[in-house]
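In this view, the complex is presented without one of its protein chains, the others remaining in place.
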Amino acid sequence: MGKKIGVFVCHCGTNISATVDVEKVAEEAKKNNPGVAYTTTYKYMCSDPGQKLLRDKIKEEGLDGVVVAACSPKMHEHTFRNAAVKTGLNPYHVEISNLREQCSWVHPDKPTGTEKSIDLVRMMTEKTRKDRSLTPIKVPVTKRALVIGGGIAGIQAALDIADGGHEVIMVEREASIGGHMAQLSETFPTLDCSQCIMTPKMVELAQHDNIKLYTWSEIEAVDGYIGNFDVKIRKKARSVDLDLCTGCSSCWQVCPCKKIKSEFDMGLGNRTAIYIPFPQAIPSKPVIDRENCILFKDARKKNIPPNDSKVCRKCIDACPIAPVKAIDYSQEDEIVTEKVGAIIVATGFKELDDTSMYGEYGGGKYKDVITGLQFERLASASGPTEGMIKRPSDGKEPEIVVFIQCVGSRDPAKGCSYCSKTCCMYTAKHTMLYKHKVHDGHAFVFYIDIRCAGKDYEEFSQRAIEEEGATYLRGRVSRIYKKGDKLVVLGADTLTGSVVEIEADMVVLASAMKAQDDAEKFAQKLSIQYNKDKFFSEMHPKLKPVESSSAAILLAGTCQGPKDIPETVAQAGAAASKVLALLSADELEREPVVAKVDRLPPPVFSTCIGCFYCQRVCPYGAIEEEDIKARDGSVIKTVARVNEGLCQGCGLCAATCRSKSVELAGFNDEQVYAEINSVEFN
Amino acid sequence: MKIKITTKELKSDFAEEVKKRSGIDVKKCYQCGKCTAGCPVAYEMDYMPNQIIRFVQLGLKHEALTSRTIWLCASCITCTTRCPKEVMIAELMDVLREMSLEEGLANPLEKNITTFHEAFLNSVKNHGRISEIGMIQEYKMKRPKTVLQDLLVGPQMLSKGKLSFLPHNIKGKDAIKRIFEKCK
Partner (left out) sequence: MQIEERKKIGYYPGCAITMGSSSEEYGTSVLRVSEEIGPELEEIHDWNCCGASSAHATNHKLSTALSIRNISLAEQSGYKEILAPCPMCSQRLIISQKDVADDEELKKDVEDAIEMPCDGDVKIINYLELIKNYCMDEIAEKKKKAPKDLKIASYYGCLLLRPPKVLKFDDPENPTSMEEIVEATGATSVDWELKTNCCGGGFTLSRTDVVLKLTNDILECAADAGADAIAVACPMCHANLDMRQKKIGKEYKRKYDIPIVYISELIGLALDLGPISLGLNKHFIDTKSVVNAFA
């Protein structure tokens, strides 16, 4: 075909040359192969001189196709393609033949390795003959970002992007931002009061010119692609008009339903039906819990509109706003649409609810066996006991508290094999908080390991033992049962080789950090990948910790996996920086290795038969339906169309298509068959 | 306990042997101690259940097979039920007991227990079913210190008709003897 291909075979030090005769490979590449105009070997092709050699030879020999026989394309495909660009050669005429991971590293016998390498090089040479020039795809960018989740991760990310000069939409499904961090009493390793360090950020966010906050709202749908997302947000009916309400608190003070279990207090305290979740809530404007409000219950029972119920109107009567009250029983859910260019997912975690899982610890029936977050609420000054450590059953101060680590974590038998990372630290913290408030109290911790790897963490945990006097016993607990008004804890201390039996007043379970209950559904809504524990997947555990599997959707915080506050804040900043990079360009460039469904002149229009199997197998939701219309607007046929913005070039559609209507640029049928046909099968 | 661990023990194939016989892989055990914590007889044992597993992990065959622990295990299976790594600890005790007997290492301090098993199985071998009187007689003869134990219970049981003097032999008595032979 007149192509002049250059073959550059790399020694890779001795990584390739130890088990492959690279000189022979270069020699054979030229034999019986008129298309190959130049061959050479080099010690380290990826080095500066190596790349210079490539550039020089492309120019000198007038090469219009290049095969670099070296390591995996994942390593240096970009390197060599960029080198080609500098010479004016279209980078998609440069192919990598992997002689290392696919050959030299797995075959110890040199003759065998060499034979295989010769085949591999020939395959790539034949493919290169069929290469076509491709140009990167350009898409426009909406310079706004969406942050889903108003916990510390979302708040930090939103502030970073907003300070970077771009508009941020934040969507939080609870009535207030703050997340779980707002529930904590003091935080490790400094014992800073959680609310004290968080509320300034919350206020900054609420007052920031660049941030638009939706609370009591959820994501309804996400459509679109990198730089161009269309997001539908469901503003759930708050029953309160946020523009009119001043947060004066007259309404919730008169609400007669005072015994509803507070979610913020983890069931240990009560709230009213019209309420703000906690005193420092932002926005400081209430929401009506329609499930439990007697007016709404009455309306549902009688099947009448809420406004017609006369059962109770205390809150609306107490509202001082005029002429229109700030409370509106007739308010309904509203769907709004926002356009954004990038999304950060910061939806957080859920604490393990031990009810069905740990029958041996009571299965949830003992009031004085509580979880880590419940203990935080007891210790918290704004909590149900005003910061005093009291037994939920009888309000007495517990003299002996047993803390059990790894409840629901590191427990494959209960379906959760991972470590929740934060519990060793927060348990040490809990012993300290308990001892600070109950000076003569005894704190016992049952542990398997103590994982305190962060900065100042080791010293913090030792302080709990050495200065505060917590006793650490190494062993899991097998059973907790009630004896009188005490809880008998049967544990072990493997260090002395004994069974340990403690009659405790209260037991705190360091419950696992789990993914949210609806994490799977949510991930499917956004088309992002998640792992077996339903935490959202990062693209690479070391090198791409904040990127999700979908372009321009980033991850921050515990929704990606258990972590503490310092890591969360760092990750949020990282995600924000990726967003700022995305939004800094007016156009975004994408690799042109994307699929395309053919389009032909009428009357065929396309060989696609509209079966949409491709749509079913596409993991990125990149296949759309296109109506081919006649001049009068009637639909002739509906065929598949690949959304170039979403397509990640995986090739599943091309492989699945029954009519061979889809091709993957850079890996089209012609190229792949050329590779296969070049191999001599004995 | 005075135990010295050297390369000899650490390189032994005791764990492999146990795995071959029982399918149990002790490498899964991360020594959390939950088995020990829930064991009803641990209070009487010389080594805790998790320590027995540790012996297998580290090749301490002698310590494991001469322990009293393996005999005191009541096979209540609480440990297996609650083990977070799904290690079958109670079933492991079965294998260790069998190996202990094979190598003549059963701890003499628990002779009551090993003798009881002997007497029980002898009764089954001879009759196909347990003859309680026969079994108790053999047990007390071999463990004379227990003769006075339960002295009053026997007559009480007799008076209520809960103890038969004559053993019931099943028809397949000889088939049972052959089973015992084949499973030696």
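Letters are used for the chains, namely A and B, taken in the order the chains are written, and counting of residues starts over at 1 for each.
Quick note on the criterion: a residue touches a chain if its C-beta (ideal position, glycine included) is under 8 Å from a C-beta of that chain, and two chains touch if they have at least 3 such contacts.
Bear in mind the structure is a predicted one, so any value in this text is a computation, not a measurement.
Chemist: Kindly note down the residues of chain A that lie in touch with the hidden chain.
Modeler: Its contact residues with the unshown chain are 359-360, 363, 481-483.
Chemist: To test your reading of the contact rule: which positions on chain B touch the chain that is missing from view?
Modeler: Missing-chain contacts on chain B: residues 40-41, 43-44, 72, 74-78, 80-81, 88, 90, 93-95, 97-98, 101, 112-113, 115-117, 120-121, 124, 128-130, 132, 136, 139, 146, 149-150, 153, 156-157, 160-164, 168, 170-172, 175-176, 178-180, 182-183.
As a convention for this text, only the chains that are shown with their structure count from here on.
Chemist: Taking the mean of the CA coordinates per chain, how far is chain A from chain B in Å?
Modeler: Chain A and chain B have C-alpha centres separated by 51 Å.
Chemist: List the residues on chain B that touch chain A in their complex, please.
Modeler: 30-39, 42-43, 47-48, 50-51, 78, 82-86
Chemist: For chain A, which residues are in contact with chain B within the complex?
Modeler: Residues 360, 406, 410-414, 448, 474-479, 490-494, 497-500.
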